[in-house]
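Let me give you the structure first, and then I'll get to my questions.
Here the complex is missing one protein chain, while the rest keep their positions.
Up next is chain A:
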């Protein structure tokens, strides 16, 4: 069995990416994710990879664009304001159908905000962020081990669907140290070569074209429809979530990432006091597991959505639950991480106990 090691979240994501076969990392410093590019700057040369520090996030994402065109596994990481600066490039990549893994270690916003943990970028990550019709696969780990596993998955999904994949974490996941088991190193020769579209020099083969543009609206519409079809496929196949003590639950807490982890303590606390609570934790924020949440919500006393924002996933929870159950929300913002006690107090208030 592989060895368990104690690692910081950001560094764990970096190591997982390398083991997934990523040998190219473009980065630019922003708190609270600096350990990831720093780790990559040391680690990449050891495995024959390349780390490049850019002069801005705008440059970063467009370097990722350039590299992704060649069909190679490529990654970057940033934090909220930097992710905002990347949006133009991300929209271009979505239209050009380029695989890449983008890590957003979310901090308090909007604006300069602060550098404390937050989930304020849910909308930006899941509803588009940049201009035009597109969605990104968005994965939300709640432990360092899950961050490792989802990083590997992110590369595979990016390659499979030719799409940028976002790993949305926050300062808690990024800065926390936990024991993890890393996967084996992926044999680089077994990685997808993307022979059918990648720009690798057309000498001796049909030319490949990667674009996010067409002057003819009918052609562009066709390109759009191709993307839509792909997104429907992702929706059908890639929804992931965790259910925790839902079998007999009367109350369902919905939460993702760090809060999903805190909510487990709330479930335990509630059960000790005789309140049958359970947790539904979406792992893919897009595609969101609407159908499963709807099914679960039927006949429930209360759905309590908890987030570190003003109620962003709440909109998707409402779309899923419809009028099957009463929905309430408890959120903290500005970098405040809610404690299990605070969430439990909110829960009791909503239940009038």
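Operating definition for what follows: contacts are C-beta pairs under 8 Å (C-beta built on N, C-alpha and C of every residue); 3 or more make two chains touch, one makes a residue touch a chain; residues count from 1.
Throughout what follows, contacts and distances are computed from a predicted model.
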Item to complete: Using the UniProt record as the reference, specify the protein name of the hidden chain from among "Elongation factor 4", "Electron transfer flavoprotein subunit alpha", "tRNA N6-adenosine threonylcarbamoyltransferase" or "Pyruvate ferredoxin oxidoreductase".
Response: "Pyruvate ferredoxin oxidoreductase"
Worksheet item: Which is it among A:5, A:47 or A:112 that touches the chain not included here?
Response: A:112
Item to complete: Could you tell which one of A:4, A:42 or A:131 touches the chain left off the display?
Response: A:42
Response to the item:
chain A positions in touch with the non-displayed chain are 27-31, 34, 37-38, 41-42, 45, 51, 53, 55-57, 81, 85, 112
